[in-house]
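Structure first, then comments.
Note that this complex is displayed minus one protein chain, with the remaining chains in position.
So that you can tell them apart, the chains are marked A, B and C in the order they are listed, and the count of residues begins at 1 in each.
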Amino acid sequence: MNGTIVIEVQRYRPEQDPHPWWQAFELDYRPEMSVLDALHQIRDRHDSGLAYRWSCRMAICGSCGLMVDGVPRLGCKTFLRDYYPDRIRLGPLAHFPIERDLIVDLRDFLDKLAAVKPYLIRAAQDERPSEPRRQTPAQLARFLPFAQCISCGLCYAACPEYGLNNRFFGPAALALLHRYNRDSRDQGRAERLPTMNAEDGVWGCTFVGYCSQVCPKGVDPAAAINQGKIVSVIDYVRHLVGLSPATLGQDATQEGER
Amino acid sequence: MKSARRSNEPLTWSLFAAGGLLAAFLTPPLLLAPLGLLGEGLRFERVRAFLDHPLGALILWALIALPLWHAAHRLYHGLSDLKVGAHRLTYALCYGFAFLVTLYSGYLVWFA
Amino acid sequence: MAGQEGGALDSASGTDRPPSGSLSFVDSIKTDIAIVGAGGAGLRAALAAAEARPDLGIALISKVVPMRSHTVAAEGGAAGVVQAHDRLEDHFNDTVSGGDWLCEQDVVEFFVRRAAAELTQLEHWGCPWSRQADGRVAVRAFGGMGTERTWYAADKTGFHLLTTLFQTALRHPGIRRFDEHFCLDLLVADGRVQGVVALDLAAGAIRLIQAKAVILATGGAGRVYRFNTNGGIVTGDGLALAYRHRVPLRDMEFVQYHPTGLPGTGVLVTEGCRGEGGILLNRDGYRYLQDYGLGPETPIGQPRNRTMELGPRDRLSQAFWFEQQKGRTLRHPVWGDVVQLDLRHLGEARIDERLPFVRELARAYANVDPVHEPIPVRPAVHYTMGGIETDCRAATRLPGLFAVGECASTGLHGANRLGSNSLTELLVFGRVAGEEAAQIAATTSLDASPALRREADAIAARARSLINPDGQESVPALRDALGEAMEAGLGIFRTEEGMQQTADQIASLKRRYRAARVTDRSNVFNTEWLQALELGFLLDVAEAMVHSALARRESRGAHHRLDAYRSRDDERFLKHTLSRFRDDGPPEIGHAPVTITTSPPAQRSYGGDGRGSGER
Partner (left out) sequence: MSARRPYIRPMPRTWWLRNPVFRRYMLREATALFVGGYGLVLLWGLSALRQGEGAWLAYLAGLSHPLALAFHTLALAMALYHTVTWFALTPKLMPSRIGNRPIPARWVKAAHYGLFALCSLVILLLAAGVH
């Protein structure tokens, strides 16, 4: 059972290489090995210069996203046994600039996560700051799936619309926005509306749906964005008939507390 | 991300969605009808009577115009996906055509 | 992102310039507070400082993007007294007895008083705590705690806590992030810390970050061992940084083994499993913990606090060791010896509600669905109880330097940390550190010292000198040898002989490290060089651990010996171990008294002997 497996890795060393190129390594194979384990083996035994990010190796820190045979995946949660004995091609996450080897520049993505106001916005000071507010399990369930994002960036690598136009806010950021809009403790929906309503907000999405397929945490950003489209349509109509969007914040709260 | 200008897509998207919904439920059986099932139902008087009823007229109008908005929307975004043409031009062509068909079919339904 | 607060927390990219081909250039930045490490502790400190003084400049320096910090992997929960029938003094007593009376009792008192308020603050910042049907926050049982007082967010508490802190920090324009910046050294001059020197991993630039106060929040050092629950980044950086500047490390001999790591990988399976009613079985399907002073056996599905599976981690890990010696563990061809954590009686619905992540992890990494099969587990190194010695205000002996979180030793955990105390710790003391640092920043001024610049150049050159393509020693080989030496001599049970052997091996590894081979001379994400730098930190921390352990000739908490010192010796060792760095040779070991306020040392008892501390 324990043979060898060939792993091809895309290399790019900015100080040496004009373009990325592919390099093949033959590794000792064990069925329990993850792609991340394979990268460790390459680095420790074959090429100490191979650069990649990793940390928790338990699919929660979001460091080790990469393309496995062209599919965005977490290296630590992808196992060689699912490919063996075929060779595997590992590349950096699609649609992001490559810094070196498997490391991509995620700053644009991180800036977008920050730009959707991903924190609780309250209309007024809390009456009892020393006590936890109440939130029923049903209210919690409304947003909890969207709060599972580990910002690994796989959904951006899966999103051709982001690849074609990187001004698009993209799946994770809009799912995060949705997470706060759906939190019964939040009153900031109106503040987030301009982001959603923008050309590069929810309207940058064509519902390819691949983001939700590749998400390792089951966040379903495609659902979040397309539910956001309905919110944006309603706001558009309200805007046309001259209703202030400020009242929407309260709507969200009432909806949450039904 | 510099500007958060409000998109007008809610308008076109709503028409797209309405057309898509209509098409999902009705287009396959409608297409089946002419495929060997041209029965009594398509007699001239009968169809004409259907058109003369306001509700029938409305249904016919929707059956023609909304799928065209649906098509225009997907075509415009599909062309963007394929990086074909300038956005403004394809936008004008796709939605402009749907708009003209809407006007013309509306005229035929209500005023002709 | 015009006009949005979100843009404020930008990463430091504005200073990029065309490549110059040299790393010795030092880019200089002035700020009020520098925080090294952006996990839970660092972020909480940053938030506290920014709230106290919005005008302050706060440099948040992390070798990863903050969300990758290892706080993210904490699963079980955070302790804080919230139930009406629970009492602060019970939390105090559980913690002190759990720590085998090596806790600083004034610190514990301070901690239990502020715990619930901090967890409530997290709630106000949006943390999705799990709830009861009426909307109140839910609490679960945890090992060594006499009452249910562990707040949790399913089994991803650390993830949600870190996310909440990170996202809340985005509101504060004063917090400037330096993501993927590796701290090479502290700048110390005129008897106080003056800032840090950090390597921008992406740009290959070295930056001098001058600050009025520095907070170390870099986490633990679990990676000195091979088999551990920690992420690859947990390399004891802050511990070594302070240590090398002669700041003492305290109680480094106490390393916590978590009783339930997945075999092979060491992936953590939360204590929350046992809090929810999971049981531990040996190869005969027998609940062996009753043989180790943790019984009597409790009925399945009716866990009792401080009894059986809800005993403290040191006791449970020791029990595994004894079972292994008796040949009563299961032997797996790939994983070696394991016992079984059985959750099946909880049922699918409860597992999916309370322990969904454990189910996901067990399926992926052990190929076992806990709904249908027991999970194979074994103890794995989990937590560094010791750390940089601080007082109750998170201050170290070096003026201007603070330490918080796992890298610090506030004295809260003593000889054995209770699960769910550390997430709360990083909130309580992170806040204190932030506020204290803000105070200092208000009363200190930065001077433009050319000496600092020269010092920074020297630090850069020293770091650079590690790049040595002609070196004979492989960094991965040294790293693996270190892990094996630590496991051999400084595991769950220790002997003088074994520890001495490990000490000798570490001394030899430190010598070999000087000839480490680093071939990559490039600047952008030179991870080979980074690994070598981290190994240097690991070796120093490991040395402090083993020499601290050698000096403790007794058994207490997580430090248990099989030689002549099998029992606790309050007469000679009711004191802290202090380890001080020396350039040439092993550290100097000293001692410090333990602060006892209300709880004099007593017998540590669990199970039928202990009842709940609240019942005493």
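Just so it is clear, contacts are C-beta pairs under 8 Å (C-beta built on N, C-alpha and C of every residue); 3 or more make two chains touch, one makes a residue touch a chain.
Because the structure is predicted, anything quoted here is derived from the model rather than measured.
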| item | value |
| --- | --- |
| Touching partners, among the displayed chains, of the absent chain | A, B, C |
| Contacting the left-out chain in the complete assembly, out of C:27, C:291, C:435 or C:569 | C:27 |
| Touch residues of subunit B, complete complex, unshown partner | 19-21, 23-35, 37-44, 46-48, 51, 60, 63-68, 70-75, 77-78, 81-84, 101, 104-105, 108-109, 112 |
| Positions on subunit A contacted by the hidden chain, ascending | 12, 14-15, 19-20, 70-71, 94-95, 97-99, 105, 137-138, 141, 160, 163-164, 206-210, 212-213, 220, 222-223, 226-227, 229-230 |
| Interface with the undisplayed chain - residues on subunit C | 15-22, 25, 27, 200, 202-205, 522-524 |
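Just so we're on the same page, only the chains that are shown with their structure count from here on.
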| item | value |
| --- | --- |
| Distance from subunit C to subunit B - Cα centre to Cα centre, in angstrom | 61 |
| Centroid spacing, where centroids are CA-atom means, of subunit A and subunit B in whole angstrom | 35 |
| Mean-CA-position distance for subunit C and subunit A (Å) | 27 |
| Touching two or more other chains - residue numbers and ranges from subunit B | 1, 3 |
| Touching two or more other chains - residue numbers and ranges from subunit C | 1 |
| Residues of subunit A defined as touching subunit B within the complex | 111-112, 115, 160-161, 164, 167, 169, 194-195, 197-201, 203, 206, 229, 232-233, 235-237, 239 |
| Sites on subunit B touched by subunit A in the complex | 1, 3-7, 9-11, 13-14, 77, 80-81, 83 |
| Residues of subunit A that touch subunit C when the two form their complex | 13-16, 30, 32, 43-45, 48-63, 77, 99-101, 103, 105-107, 110-111, 114-120, 126, 129-137, 139-140, 143-144, 147-148, 150-151, 180, 183, 185-186 |
